[in-house]
Structure formats: structure tokens, C-alpha cells
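Please read through the structure below; I'll follow up with questions.
Every protein chain but one is kept in place in this view of the complex.
Let's turn to chain A:
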């Protein structure tokens, strides 16, 4: 998994195991840098708290943090004792039967809707599920790459239901916001990034939250292993590392 780690490790005498466990921090709502998406984050937080809209549709380009927000909402709701389900429709092997009975949960978050667009069986099941969860008075949060109007759905009944609540297009962070995110998420891990390091990252890494957070996690791992604060050299090593399964 870490093909390059032998080349970059200085302290090779006793290399600790550095599985990507550090990547697996639980997503939280607080950790999401709202930037231009503050209203969406507030609406989602309200749903996670068991109030707010019965249904909300979230869309935006990859890396804008849709999955993060959905998962964070579920975890937040679960901590309040609410019953929640996170359903990533892009998961291989998933069948529509996974939705059975879930209308009785307080909050269901469905991710990657585009993965099932055009599949008649899935669309009908989702349509029926939408009606059911609404009838039960529980909350539904759906995310997709594009707005309901642009998804290649075949069932007009489903499309019109997806248009029923407020929809939020997540806007990518600008460079200043990305820098804030870098500093904030490094600080969460007890790292301090110098201006040079930040500039280097902003030049050479993809500037979306997801890539940046992954990079910070790897940097943290290397920094721990080498027992030193992040430098440009460590950033380069982190960028060279093979992408672990996330």
C-alpha cells in the first residue's frame, strides 16, 4: 500500500506501521469549512438535530464535500440518539432492498444518486421510499453530482419529488478558503504549517477539500514517523505516496 515509504523514511531502523488509520477520522460538521456554503451547512445541521427541512437536495462538483457533510450529519444525529442511515449508492453490490424499513429512521442520507440514475428498479424503489419517509414524517438528505433537472433519471415522478425541497449547490472553496482549511485541519492534528509549506501545497496539490484533507492526513503520518514539523520535503513525500484506499 505504501510503496514509496521505504524511500522517504529517514528513521528506517524501527519503522512503525503507518496504515492509513489517520485518514479515518470521523467527519464532523464542525470540521467542514463552510466558506460560501454556510447556509447549506446550517440547513444540514438543523436536520441532524432533528429539526429543519423534511427533505434537502445537495449537489456540486466532486471534492466539494457532499459525502463529508452527509456522513457528518449521520454521526451528529446518531450522537443525539437519533436513528440514522448513510447509503452511498455508488457502493458495488448494493441492491434497492437496502432501503427496506429505513423510512422509520429519523434521518436517511443518500449519497451519489447519479450512480442509480437510469436504473428503473432503483428509481422506483427510491420513489416509493421518498413517499414512505415523508409519510412517516422523517428526514431525507440526498446528494448528487448535479441538480435533479440534469440527472439522467427516467422516472419523472422521482425527479419532481427531488425538486420538492430546498436544493443547495455546494460551491468550491476559493484559494484563501483552501488555505484556511489547510491551516485548520493541520491544527486539528497538532501541526503548524509554515507559509512556505502552504504555498507549496497550494501550487502543487489539487485544491479541493477532499484532496487537501487527504494530503494533510498523509503529512501528519509522515511527520509523526519522522518526529518533525512538516517541511516542503515532507510535503513532497506525502504527495508521492500511493493513494491509500479511503
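Basically, contacts are C-beta pairs under 8 Å (C-beta built on N, C-alpha and C of every residue); 3 or more make two chains touch, one makes a residue touch a chain; residues count from 1.
As a convention for this text, contacts and distances are computed from a predicted model.
Set against the options "Acyl dehydratase", "MBOAT family protein", "Glutamyl-tRNA(Gln) amidotransferase subunit A" or "Chromosomal replication initiator protein DnaA", the UniProt name belonging to the omitted chain is "Chromosomal replication initiator protein DnaA".
For the chain missing from the display, the contacting residue among A:61, A:91, A:121 or A:194 is A:91, taking the whole complex into account.
Of the candidate positions A:49, A:128 or A:224, contact with the hidden chain is made by A:128. Touch with the hidden chain on the side of chain A covers residues 21, 24-27, 38-39, 42-43, 53, 57, 67, 71, 74-75, 78, 83-88, 91, 93, 95, 97-102, 104-105, 124, 127-128, 131-132, 135-136, 147, 149-150, 152, 154, 156-157, 159-161, 163-169, 245-246.
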